[in-house]
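Missing here: one protein chain of the complex. Every other protein chain is in place.
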Amino acid sequence: MKNTIRDRIKANKSKQSSQNYMEIIMPKVFLLMASISILVTAGIIYTLMRETVMFFSEVSFTEFITGTEWYPFFGNDPSYGIWPLLSGTFTIALIAMLVAIPIGLAAAIYLSEYASDEKRKVLKPVLEVLAGVPTVVYGLFALTFVTPLLQTFMNDLPIFNALSPGIVVGIMIIPQITSLSQEAMNAVPQSIRDGAYALGATRLEVALKIVIPGSFSGIVSSLVLGLSRAIGETMIVSTAAGSTPNLGFTPTESIQTMTSYIVQVSMGDATFGSTIYYSIYAVGMTLFVFTLTMNILANHVSRRYREVY
Amino acid sequence: MKNKIVSPNEKQISRRITKNKLARGVFFTGTLFGMVVLAALLIRIFTQGIGYLDFEFLTNFASRRPEDAGIKAAIMGTVWIMSITIPVSLILGVGTSIYLEEYAPKNKLTRFIELNLANLAGVPSVVFGLLGLTVFVRLLEMGRSILAGGLTMSLLILPVIVVASKEAIRSIPQEQYEAAYAMGATKWQIIRTVVLPAATPGILTGAILSLSRGVGETASLLMIGAMTFIAYTPTGFLDGFTVLPIQIFSWASRPQAEFQAVAAAGSIVLLIILIVMNSLAILIRNKYSKRY
Partner (left out) sequence: MNKEENKQSVYSVKDFNLWYGDTHALKDISLEIPEKEVVAIIGPSGCGKSTFIKTLNRMVELVPSVKMDGTIEYEGKNIKDAKVESLRTEVGMVFQKPNPFPKSIYDNIAYGPRIHGIKDKKTLDEVVEKSLKGAALWEEVKDRLSENAFGLSGGQQQRLCIARALAVEPEVILMDEPTSALDPLSTAKVEDLIHELKKNYSIIIVTHNMQQAARISDKTAFFLNGEVIEFDATEKMYSNPRDKRTDDYISGKFG
């Protein structure tokens, strides 16, 4: 037996060719797979650029960038000024951030600095569930619960308005802000906190003067990411905000965002090759530029200003 | 009695303590807000939709009359889409993470791939929909089909699966590799016989969570051309389709109040599906977490 195993292994080793083949091939296969992600980004950029260029052969760039009227469906004289869509998007984003930032940070501070382990075990899953609710369900919630609720003390609030979906988008973002900020706060070593406690500081003072400054880059990064998400949000707005492009900050009126416009056209019968068809790519390109910029910014802040312990 | 420079007085201390208590209340309320909203949402959706949730709801197709509306086409559509998304995203995602964690040298290409993935994770789903529309539906002539939708969805959730798989692979301690190398195993053998088996629970958990995001995904499939009124179940991958969240959206957009209740009924089913999936993921995570 002593010779059998060793001899068999030696014999196997001599006919090793298929094994070597795999050793060389598999890394290349995996590299190929990893490169697909680059292909995807290239595909997105190519797609957006190609169709946007088609769009701009029909509509002037100046009109798009500076125009304040968005009436693509006016058969004879459509206008394609992007500003109403931008204003709708930012109205939603602003309302959402006004909701999400205070509550998200409050929850992060509580979970990170005050909550006992048992409480954390209960509260964190709640936030995870909140993060898992599909946006259509949130949209339905905004339309059929939040809007009527708001109408009870804002009598003139129309069914389709920006306030209700704005609030719900904010709610949707809270878990993300809380968990990312909490992660950043957790990275502050306990020993630093202990030093402050030993000097007689209260929890609030430690949280505000030590932890938050000590995790600032992570917190800011989480806020920027949250904002990016609010800008890219689609279904909540499509369900509850209506589809009326509106210029200016108009929370109590129906609005249209970049995302809900794209949805509106897709649900309709836009002919392939028409200006309206290409307009969704131009709007999509604008959207992509905004969110990409923000994501890069968030990454940059997180990386460059990261507090090192 | 020496005169101390720093002599905190009792009044100031109790003021600070009170401030702390107040702040704690405020922060706790903020945390509770999430719970309250979640409860309100679940209760509201449940009470709104339960009336329409019966057996016919699960077996009927969509209809002009709210009482007859059903999610059969939507559920089947979701199943068909998932049958493409699951294998494609898993293979690509795990393959990518194996490359990044096991083979990739620390060079610019690797950093570029990782940066790229991070950015893709933040791209809105409508943009993925536009990509799918141009490349899959038109360029590759798949039409407004399940194939186009499933592939688009795979790309959408790819970054999340990669992150989860990378985590799972990274959590394997170096000693496991050393033990295998010392016995004369080659790198690919180690990946096949040590790394993947050990990382599988983590990968599965991440995959299920990513797929549950796909189940609730709406916007990108709308772009692909998922229909909102379908009266048949798919028979092939090039068929048209609808999925549950899109069906819900279509009902929610109808003016009649009854249809909103039908939408709520659909939401209940969707939430149940998600709860089952997430519980499965948590079960797997807990079962295999006590290690090393």
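Note that the chains are named A and B in the order they appear, and that numbering of residues resets to 1 at the start of each chain.
The rule we apply is simple: a contact is a pair of C-beta atoms (placed from the backbone, for glycine too) under 8 Å apart; a residue touches a chain by one contact, two chains touch by 3 or more.
The structure presented is a predicted model; accordingly, all values stated were derived computationally and were not measured.
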{"item": "Touching residue (missing chain; options B:Ile113, B:Val135, B:Ala180 or B:Ala252)", "value": "B:Ala180"}
{"item": "Touching the absent chain when the full complex is considered, from B:Asn60, B:Gln189 or B:Thr228", "value": "B:Gln189"}
{"item": "Hidden partner chain, residues of subunit A it touches", "value": "1-2, 4-6, 8-10, 12-13"}
{"item": "Where the missing chain touches subunit B, by residue", "value": "173, 175-186, 189, 193-194, 197-198, 291-292"}
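Definition applied: only the chains that are shown with their structure count from here on.
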{"item": "Centroid distance [mean C-alpha coordinates] between subunit B and subunit A, Å", "value": "13"}
{"item": "Contacting residues of subunit B [partner subunit A, same complex]", "value": "8, 13, 16-17, 19-20, 23-24, 26-31, 33-35, 37-38, 40-41, 44-45, 48, 91-92, 95-96, 98-100, 102-104, 112-113, 115-120, 122-131, 134-135, 138, 155, 158-159, 162, 186-188, 191, 212-213, 215-219, 222-223, 225, 228, 245-246, 248-249, 252-253, 260, 263-264, 267, 270-271, 274, 278"}
{"item": "Touching residues (chain side subunit A, partner subunit B) in the complex", "value": "19, 22-23, 26-27, 29-31, 33-38, 40-41, 43-44, 47-48, 50-51, 102-107, 109-111, 114-115, 123, 126-127, 129-130, 132-141, 143-145, 171, 174-175, 178, 200, 202-205, 207, 225, 228-229, 231-235, 238-239, 259, 262-263, 266-267, 272, 280-281, 284, 287-288, 291-292, 294-296, 299"}
